[in-house]
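Data block below; observations after.
Selected chains from the complex are presented in situ; the others are not included.
Think of it as A and B in the order they're written, each chain with its own count starting at 1.
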Amino acid sequence: MTNQVTKSDEKTMDKKTFRKVFWRSFLLQGSWNYINGAGVGALYMILPFIRKLYPNPEDKPQRVSALKRGMAYFNITPAIAPFPMGIAASMEEQNKKLADFDPSSINAVKASLMGPLSGIGDSLFWGTIRVIAAGIGIGLAKAGNILGPILFLLIYNIPNLLARYYGLKYGYELGGDFIQKAYENGLLKIITKAAGILGMIMVGAMTYSTVTLKTILKFKMGSMTFNLQQILDQIMLGIIPLSVTLATFFLIRKKVSANKIILLMVVLSFVLSALKVF
Amino acid sequence: MLVPALWVALIMFVGNFSDCGMSDPMIRRPLVMSMLVGLALGDLRTGIMMGASLEVIFLGISGIGGAMPSDSMTGSIFGTAFAILNHQGVAVALSLAVPISLLAVFINQLVIFVRGLLLTFFEKYAEEDKPKAIERLQYLSIVGGPLVYALIGFLGIYLGSGSISALVHSIPQVIMNGLTVLGQMLPALGIALLLNMIYEKGNMIYLLLGFLLSCYLKLPIIAVALIGIILAVILSSIDKNILDVKNMTTSKKAAATEQNDDQDSLEEDFFND
């Protein structure tokens, strides 16, 4: 494509900026909401980098675009966030250096990675590491041992911190160059697809383990009492969690807002539990 | 009750802040919160042990996709505090923690709602090239939520377990049942939001696969993950092989005819198929 390879020492992300971005990554979920996710937090996180990239007053137009780009919808397992943000930073840098760079690819890459990575990250951090850490912590804490909570925090946060630090580092290093090429020759598509497959599988497994709805409906016919859950289990295990999740997903695809869905769920929960369905 | 109320307010602040301002390092989990309450109220050992019991109950609760099925933090803090202050046992702590955590879900939703309102300002500041203003508002937003929690913590303890527990027990069973069902249903929202991020035409089938593996084969999540990795690697190496042939074809095409917009159409292919 182009031969203007940026040498390592010319990189905008010097040690100091790296450190700033790293620490700011912890404030990622600061303004989290259903409309923008952690988009504001993502912008806040790379602000020092953007400042370094466009330090002068005359860079205002580019800086403003970078700011606006930076706060697009973004939602991801927090521990994983630094990785795509490192990539984004590196692409911002390339965007400045290369004339033929398409800035819209920055958010395209962020958006295509955040989903799959969250699928994997959530089940890894929420589903696996947290549960193991809790298992060990609970064992100790039951006996009143203060090592319980302490080990719990350590076991969870060591991988958490490592993922953050190396995620940012390798994300930035890998970043622009590689991703840009991968984007162009179709490899990124494959990587994203693979991550998406893995993510989907993880989310499928999580659906079963986190949505625990079971019907308690019983109906009588003649002298027999029927237990609906048993009949459903015979047809397909876990059919309620799967249906409820897919129905919710369907509402989201139909652009029903999360707030409305929550309201709906509140109503449904009360009505159905009053009717002894759940 | 002033001193304990202030302590609990602080713990509520820290717990909620750890989510927004520290990327949720699990400080807000019962195991840690109850310990801190115990420490503050002078009975560390009891706090730790109650934390263990509460953690067991709330283990299934996660916050995927931002949906919180039950506010285990608030429930645990109040439950532990009241039990310690009134010299009562784990049973009482649990009997308060569970309903409170269900009720407190609404506080969280409110905070999130308000944060959504701030978006207009953030957008304005970006447009006007005011990074400093963005930072300031972000800080405000980060401490805002925790302050609300702190206030609730303070009031709850200051008013006393009597009134809180009166409140809790005055709630009719039908409401509590409804809240329980809500707590089982809300995770579906989290999963669905997550799904919405991952979803692409044609990959829904893998959701089903993961579901089956965990549901019919009873595989633990780590085994599902490993199988997922294996499958993803196999499939992407096949895709890679096909891509290579495709690129081979394309390059030949480019060589044969003149350099036209094939490249673009190729790109499009990648993003459509």
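In this section, a contact is a pair of C-beta atoms (placed from the backbone, for glycine too) under 8 Å apart; a residue touches a chain by one contact, two chains touch by 3 or more.
All figures in this text were calculated on a predicted structure; none of them were measured in a lab.
*Asks:* Given that a single representative of each chain type is displayed, how many copies of each does the whole complex contain?
*Replies:* When all chains of the structure file are included, the formula becomes A x3, B x3.
Keep in mind that, in the parts below, only the chains that are shown with their structure count from here on.
*Asks:* From the mean C-alpha coordinate of chain A to that of chain B, what's the distance rounded to whole Å?
*Replies:* Result: the chain centres lie 11 Å from each other.
*Asks:* So in the complex, the part of chain A that touches chain B is made up of which residues?
*Replies:* The contact residues of chain A facing chain B are 25-37, 40-41, 43-44, 47, 50-51, 60, 63-64, 67-68, 70-71, 75, 78-79, 81, 114-116, 118-120, 122-124, 126-128, 130-131, 133-134, 137-138, 141-146, 148-149, 152-153, 156-157, 160, 164, 184-187, 189-191, 193-213, 237-238, 241-242, 244-246, 248-249, 251-253, 258-259, 261-262, 265-266, 268-270, 272-274, 278.
*Asks:* Note which residues of chain B are touching chain A in the complex, please.
*Replies:* 19-27, 29, 31-32, 35, 44-46, 48-49, 51-53, 55-56, 59-60, 62-67, 109, 112-113, 115-116, 118-119, 122-123, 126-127, 129, 131, 134-135, 137-139, 141-142, 174-175, 177-182, 184-200, 203-216, 219, 221-222, 224-225, 227-229, 231-233, 235-236, 239-240, 243, 246-247, 266-267, 270-271
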